[in-house]
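Presented below is the structure to which this report refers.
Every protein chain but one is kept in place in this view of the complex.
Let's look at chain A:
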Amino acid sequence: MSAVGAAAPYLHHPGVSHSGQVSFLGAQLPPEVAAMPRLLGDLDRGTFRKLLKLVVSGLQGEDCREAVQRLGITAHLSEERLGALLAGTHTLLQQALRLPPASLKPDTFKDQLQELCIPQDLVMDLASVVFGSQRPLLDAVARQQGACLPHVANFRWRVDVAISTSALARSLQPSVLMQLTLSNGSAHHFEVPTVKFQELRYSVALMLKEMADLEKKCEHKLQD
């Protein structure tokens, strides 16, 4: 296979490995990844590791523009080659990180990269990012990138008892005052009459039970 060189990805159906499995990169190989073997060429491992570190920082949302410029200078890489390498490595990692480790296993990942003719030691470096100790942090960052409704950022409450008001003579009814601050910055301040509070508490308890049931069902059915 090594004698075929950079032409290998184009000789069989792109994205389908010899085992017939669709690559984690999808049915259509992204062009920036297809270009990788040619770009990597004689790149030394030290330089690749520095590049990899920058891509990981980028995935975590850090601004790496200055560091990238410095790398280009010290490693004598043209802006074009550096840009292409960053794009290819970024897409490769992003697509691998999309899938949970149970779905894309380390061996499958390494095999599919080798089929793309990426050098063995670089494959190991890439695998250590996807399946290493940084994975939980990268997953946490990814979770925040999906579209979702606001979550509770802060929940403050108070129990009040209205003794009397200027409008109506009320019986000593307690009521709950809630202040919900959401992750989108909005704040909601409202009174919850006792009856409504019971309804809220019951609803949340029911949701918890349904959620636990759903999680049990997920373990048994929906297997990949």
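FYI, a residue touches a chain if its C-beta (ideal position, glycine included) is under 8 Å from a C-beta of that chain, and two chains touch if they have at least 3 such contacts; residues count from 1.
Note that contacts and distances are computed from a predicted model.
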item	value
Complex member absent from the view - protein name from UniProt, among "F-box only protein 3 isoform X1", "COMM domain containing 10", "cAMP-regulated phosphoprotein 19-like" or "Glycosylphosphatidylinositol anchor attachment 1 protein"	"COMM domain containing 10"
Touch list for chain A against the chain that is not drawn	94, 97-100, 103, 139, 142-143, 145-152, 155, 157, 159, 161, 174, 176, 178, 180, 182, 188-194, 196-197, 199-201, 203-208, 210-212, 214-215, 218, 222, 224
